[in-house]
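A single protein chain has been omitted; all remaining protein chains appear in their positions.
Then we have subunit A:
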Amino acid sequence: MKKILILSTALTGFAVAAQADVTVMSWGGAYGGAQTEAHLKPFTAKTGIATVMVDSDNPATPIKAMVEAGNVTVDVASVEYADAIRLCDEGLLEPIDINALPAGADGTPASEDFLPGAVTECAVSTDIWANVYAYDTTKFPEGAAPTTVADFFDLQKFPGKRGLKKGAKAVLELALMGDGVPANEVYAVLATPEGVDRAFAKLDTIKGDVVWWEAGSQAPQLLADGEVVMTTAYNGRIFNAAIAEGKPFKIVWDGQIYENEMYAIPKGAPNKDQALEFIAYATSTEGLRAQAQQISYGPARKSAMKEELIFNDGKTVMAPHLPTAPENMTNSLESSFEFWVDKDAELNERFNAWLASN
C-alpha cells in the first residue's frame, strides 16, 4: 500500500513538473478575455512561462475544496475582496509580500503606488469594478429613460422585467439605496434587523418581475435577448457589450457599488513561485494599464492612471467609463468587506428563504 502511495505521488509530481504552467482561474466572459489579453499572453511572451486560463462562476468557490483535498490545480485565482479576506482568514491562501511587487513605472514604491486597501495580506488588486444597473435604450423613449437607482424599482414608470444577481451581496445594498437610503448610511441601516427587513420589503415590490442571474456573462445576455429591460451587472460586461459589440445598452451610475478585484494564490499552488511572478507582472503599472485598455475597470495603482487610457478599438477614452470617474461617483457605495465577511452566511440564508417563499 505504501509503495503504491509513493508511486502515485511520484507520478503526480512528475505530471506537475512536466507542465510548469501558471494556471489562472477567473470569471470567464469579457473579463476573462481581458485578463487573457492583458496579463496571460504578454506574461508568456516576456518570460516564456506558459499560462492557462480556466473559468468559474466564482473562482473563490473551489479553493477550499482544492486546498483541503491537497490537490490544488490552479496557481492564481481572481476573487472578490470579501472572499480574499475570508479565504486568507481561513488559511487557504499564500501570503503575498507587498515588497515583492514592482515599483510603479514612475519609480514610486509599490506600497505608496497602490490605492489604499488595494494590497492585503494574501491578495493584490487588479482593478476596481462596480455593480451597476444598465438598461436597453430601445425600450425607453428619449427623455423617459431611468436615471436614478430608485428608477430600477419603479415598475409603473419603467415597466418590464429586471435582471438581478442571485445572492444577497450588492442586491440588499441596491434595494436600500433604491428605497432612499443615502450611500454612506447603507451599511449602518443594513446592520439592523429593521434595515434588513426594509431591504427585503423593497425587493418584494419587484419580486414578480425579476429574472435572476448567476454568472457575470448572463446579465448582458439577458439584456440582449430582450428577456429583461434592465439588469444589474458588472460594469465592464456592459461596457464590452455596448462599445465592442455595439449593443444599445446604457449604464446608470447612480447607486453603483464598487470594490477591488484581487489576484490570490491558493495555499499549496503547484507553481507558487511562477504564480507570484505572474501576479507581480499583472499588477505592475504596465499590466494594470493593459487590462484597463481591454475592459472598463479602473486600475488600482496611481501610476497606471497618469496617462490617458484608450480602449483597444483605438478611439474610446476609458476614463468616463470607469467606476472611479468623478462623475460616476456622485452617489456611490464602496462595498464593505467587513460587513460581508461577517454577515454573508446569515443574510444569504435569509435571502434563499425569501427567494423560495411566495
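The rule is short, and it goes like this: a contact is a pair of C-beta atoms (placed from the backbone, for glycine too) under 8 Å apart; a residue touches a chain by one contact, two chains touch by 3 or more; residues count from 1.
What we mean here is this: contacts and distances are computed from a predicted model.
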| item | value |
| --- | --- |
| Protein name (UniProt record) of the chain left out of view, among "Probable glycine dehydrogenase (decarboxylating) subunit 1", "Iron uptake system component EfeO", "Gas vesicle protein" or "ABC transporter permease" | "ABC transporter permease" |
| Selected from A:Lys41, A:Lys139 or A:Lys207 as touching the chain missing from the view | A:Lys207 |
| Option touching the unshown chain, where A:Val22, A:Ala38 or A:Cys88 are the choices | A:Cys88 |
| Touching residues (missing chain, whole complex) on subunit A | 58, 60-61, 63-65, 68, 86-92, 161, 200, 207, 210-212, 214, 225-227, 338, 341-346, 348-350, 352-358 |
